[in-house]
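One structure is given here, and the rest of the page talks about it.
A single protein chain has been removed from this complex, and every other one stays in its place.
The block that comes next holds subunit A.
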Amino acid sequence: MVNWVWLFLILSGIVFAAINGRMDDVTQAVFEGAKTGVTVSFGLISVLTFWLGMMRIAEDGGLLRILTRAIGPVVRRLFPSVPAGHPALGYIMSNMSANILGLGNAATPMGIKAMQELQKLNPDKEKASAAMCTLLAINTASITLIPTTVIAVRMNFGAANPTDIVGTTLLATIVSTAFAILLDAWFRRRHSRSSGA
């Protein structure tokens, strides 16, 4: 499906550009976009390098093992295919806590580390495993206690009480996260029946 979305974005872009007479803009957009891709990746270098360094210390020091062992039944139930005590669970737990606390630039490295651990369990290295899809679903639904970026923007535009959207955000995010988890479980069951994986 990612292939189709990608193809759709590019093809519809070129068709619309032809209609709107914006071919020059598109040519420029190609190089602008490529540059953005590199800029974002380079921006990730610093956080990834730092946090994965930190996480290695946590792993070597045995902290991750403690966290993994202490994990609540919830996380284990969300990821039934991951064996109990596997380090992936510790990283998933850290990723979820960082997300909830709104520590965006700590959440991504931990999520990536969790993905790498899940990849070790994945029999087909090019195809996402069920557990990887679940982790992605949880991350795209974005459970956040304090949406800091939005609060900052609201402050900028003179909101009387910039944080008054915390409650509504929390409610909306609970609904979408619950939906993502249910939908993921539903697709997982459907796929395992049709492909035996």
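Everything below uses one rule, namely that contacts are C-beta pairs under 8 Å (C-beta built on N, C-alpha and C of every residue); 3 or more make two chains touch, one makes a residue touch a chain; residues count from 1.
Criterion: contacts and distances are computed from a predicted model.
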Omitted chain, identified by the protein name its UniProt record gives, among "Aspartate carbamoyltransferase", "Amino acid ABC transporter substrate-binding protein", "Spore maturation protein" or "Bifunctional enoyl-CoA hydratase/phosphate acetyltransferase": "Spore maturation protein"
Option touching the unshown chain, where A:Ala70, A:Ala84 or A:Ala160 are the choices: A:Ala160
Interface residues of subunit A (partner: the chain not displayed): 1-2, 5-6, 9-10, 12-17, 19-20, 22, 25-26, 28-30, 32-34, 36-38, 40-42, 44-45, 48-63, 101-103, 106, 108-109, 111-112, 115-116, 118-119, 125-128, 132-133, 135-137, 139-142, 144-150, 153-154, 156-173, 175-177, 179-180, 183-184, 187-188, 191
